[in-house]
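Step one of this worksheet: look at the structure below.
Just one protein chain is left out here, and the rest sit where they should.
We just call them A and B in the order they show up, numbering each chain from 1.
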Amino acid sequence: METKSHNRAQQIERYAGLVARLAPKSDMAKGVVRAFLVGGLICTLGQGITDFFAYKMEFGTQAASTATSICLIFLSALLTGLGVYDRIGKFAGAGSIVPITGFANSVVAPAMEFRREGLVMGVGAKLFTLAGPVLVYGIGSSVIVGLIAFFMEVM
Amino acid sequence: MSKRMGAQTVSLPSRPGVLAFASIVGQKESEGPYGGKFDRIIEDEMNGQKSFEAAERAMLEDAVRLCVSKAGRQLSDVQLLLAGDLLNQIISAGFAARSLAIPFYGLYGACSTISESLSIGGMLADGGFADVLVCATCSHFCTAERQYRTPLELGTQRTPTAQWTVTGSGAVMLAGGAAAKSCAAVLTHATCGKVLDLGITDANNMGAAMAPAACDTIAAHFADTGRGFDDFDLVVTGDLGHLGRDLLIELLREKGVKVPEEKLFDCGCEIFSPRQDTHSGGSGCGCAASMICAHILPELEAGHLNRVLFLATGALLSPTTTMQGESIPGVAHAVALEHRKAGA
Partner (left out) sequence: MILMYVKAFIVGGILCAIGQVLLLKTALTSSRILVGYVTVGVILGALGLYEPLADFAGAGATVPLTGFGYALSQGAMEAVKSQGILGAFTGGVTSAAGGIAAAVFFGYLAALIFKPRMKS
């Protein structure tokens, strides 16, 4: 029994080596450059929107930042709906995942996909399949941070 | 007299025949190298239906109807339908069988379903349990994506080892007894594959998960029948893709089997051209099924191919097992097919 499981572990290891040897590799340099360019452009666009709200509309810093998020999320939802955002994603990888537009895409895509399963358990529930974890971990850790800040103040 | 040969193979001495076959594929498949050979192309991914799932089962239904009409028969002449697909609870096959009203056995072998159904169909025909039966399967890019991967509009990159699920369906009508006498392509053996798992956990690398099973089934068929690559014009695999095919060659060589690479035809490698950007090639039940109906079976009937070993390969995973970190079991079932000269 002992040798059998040992043999299997060896077999698995050897096969993993063979797969790694024969598998095609991702082009790291190309992927990183594309992610940098597209991600940088989205952030530059964000800066433009922020400046518009901060200087033209005379919003405060916090409000201008929130307004920027809302605008970018709207644009992302529109491009996702029109079937453009997945093509940007195919090109840019993390360049269009990491910005807030990527978060919006991860809300809109499953919502559209599950429209045919109904408005409540389809759209309503599936809207959060990908974005839910982001909110769980983001909000959850912010509560922990708040609690730590509270106890540090008390002590 | 026992029909068993060796550990995993059965012989089919009465030689069940292939009466007719039909294939239907999507747009992308029609733009591939074999695009002109499929019987029918669906207009768009909705196929005139209100959901992708309905589009998929309509394709399966139409492939069966087309196959039956190509044989010059009625649906009521078909005694059995052996079908399956990739979707949960094999809904495409079950729902298609509801409309077709043919007695139905549902099968699941993931992408190996077409050779699984041909194996079982061949045995049923040889055993005298059915004279006319249809083996069929289908897959659809959009239904497979949403079940196994991500929503269509999500902006992600596919990995280099990923394969493209074929939108397509294939149906093969088999005949036993007297009806088989007129067939130019016949089944001679079936080898049932073992489920093998060499620890691949990446759900975007199906070719690597299935290659060990393909190797094992080919080796078993050769050992059981005393045959080798020399005895076949082609060994046709289902959807190993480019990486899986390379791995299969390597694994067979490790076993001491000499592999003439030009005799190894993988439907997943062939169905799309490199410029179609499918990475490691095609996959899905419909890949092998539509390719044998469009290319291999016609070549066998015409006598351009004399003997073929066909094994479709399946990855027996589900989204649940992937999330639980389980590795991916693979399976491959083989059938040996031959051309029979008229009057022989």
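Methods note: a contact is a pair of C-beta atoms (placed from the backbone, for glycine too) under 8 Å apart; a residue touches a chain by one contact, two chains touch by 3 or more.
Bear in mind the structure is a predicted one, so any value in this text is a computation, not a measurement.
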| item | value |
| --- | --- |
| Chains on display which the left-out chain touches in the complete complex | A, B |
| Chain B residues touching the omitted chain (full complex) | 27-28, 44-45, 141-142, 145, 150-154, 156-157, 202 |
| Residues of chain A (touch criterion as defined above) contacting the omitted chain | 26, 28, 31-44, 46-51, 62, 65-70, 72-74, 77-78, 80-83, 86-87, 90, 92-95, 97-104, 106-109, 111-115, 123-124, 127, 130-131, 133-135, 137-139, 141-143, 145-150, 153 |
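Note that in this section only the chains that are shown with their structure count from here on.
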| item | value |
| --- | --- |
| Centroid distance [mean C-alpha coordinates] between chain B and chain A, Å | 37 |
| Chain B-facing residues of chain A, complex | 11-12, 15-16, 18-19, 22-26, 31, 80-81, 83, 85-90, 92-93, 96-97, 102, 105-106, 108-110, 112-114, 116, 130 |
| Residue numbers on chain B that touch chain A, as the complex places them | 50-51, 146, 150-161, 198-200, 205, 208, 212, 242-243, 246-247, 250-251, 279-280 |
